[in-house]
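As you look at this complex, bear in mind that one protein chain is not there, while each of the others sits in place.
Our next item is subunit A:
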Amino acid sequence: MVLLKIKFTQQRRVHLAQGLWLLSWMAVMWGAIIFCLGVYLKTELLRRDEVMDNTEIHVVPNILMMVGLASIGTNWVASRVCQDSMDATRFPRWKVLLLVWFAVAAVLCCLLIAVVVLSFALQGRLEESLKVGLRNGIRFYKDTDVPGRCFQKETIDRLQMEFRCCGNNNFKDWFEVQWVSSRYLNFTSKEVKDRIRSNVDGRYLLDGIPFSCCNPSSPRPCLLYHLTDNNAHYSYDYHSEELNVYSRGCRQALTDYYMQLMNSTGPGVLSVILIQISVLLSMRYLQTAMEGAMGLEDPEGESEGYLLEKGVKETFEDLKVNALTMLKFGQVDPNDTEGSSEAAEKDASPTPAS
């Protein structure tokens, strides 16, 4: 019981080969686009490498790049097969390679679906990574004289200005760390001594934020210090002031940015999956139709193309039996002699009856 049988005349076979050739070149182009998307995503992730704690999210662009390259190669092979399919002498040499090709194309489709799933599933891990990375960045903001961390201040400042965000969850994160370097603190002054004594770790904490948190849309010049003190500034209410600093946290801003980037690659990936599946199905039809035609006395007559020779269930059973036989090849050898002697006995016993 063949699956999805279609009759093919010579002309139909030629049209199928031509259509598949065009489709495979289109798939090559889409593969290149997927590769470029992967490269772009990777570059964007690498740019903010310093505020990310781990590189788990990099698996998405890595797979995209790999699949893009593999897709270019696979579909180029498909176009070569199409070109040779019209020539009866050249087509048979692709026979074995086609089996491998089908396996590779199926794996590519699965990988693409995995990419779409992963880009949603890894959102939580990305947020975690950003949380830890930003926390460290804010902690090391003041260490502009420590080798290895001296650019942390500039990185965080530029990040906050570009993404219009402040702190990890919100601007209050800056109240909990010392972000002014001790080199610029006058330890003899009363104010500094008070602040340092006011907490267990002896840090200089203040209710102030760096300038990069300032919101340019605010109607009044930016207030950086004494933010919780209503009396420190004229006509200022800490609880109702909304536009002074950015209200969004940088973790949220960065997560939104990267999710948006990955979601925008979604339609491209889905269309590549569709194109790859149609190339796969068309190639199967072409293969079976050409093999059928070559088996006939008249190579230009009608032949049948199908997806599977037997039904889905039977094909699956066949595959299982084949796989088990291959596995048994290794195990059969020690039992071979026993098995053959038993078989000889069994052969001997029924003969008297018959």
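Going forward, a contact is a pair of C-beta atoms (placed from the backbone, for glycine too) under 8 Å apart; a residue touches a chain by one contact, two chains touch by 3 or more; residues count from 1.
Quick note on the criterion: contacts and distances are computed from a predicted model.
When the unshown chain is looked up in UniProt, the name that turns up among "Dynein light chain", "Peripherin-2", "Glyoxylate reductase/hydroxypyruvate reductase" or "Dolichol-phosphate mannosyltransferase subunit 3" is "Peripherin-2". The chain that is not drawn here is touched, among residues A:L69, A:L205, A:L224 or A:L281, by A:L224. The omitted chain makes contact with just one of the residues A:D49, A:D145 or A:D256: A:D145. Note on the undisplayed chain: of the listed residues A:V132, A:V180 or A:L308, the one touching it is A:V180. Among A:R13, A:R135 or A:K153, the one in contact with the hidden chain is A:K153. Where subunit A meets the omitted chain, the residues involved are 144-145, 150, 153-154, 157-158, 161, 179-181, 183-186, 189, 210-212, 214, 216-217, 219-222, 224, 233-235.
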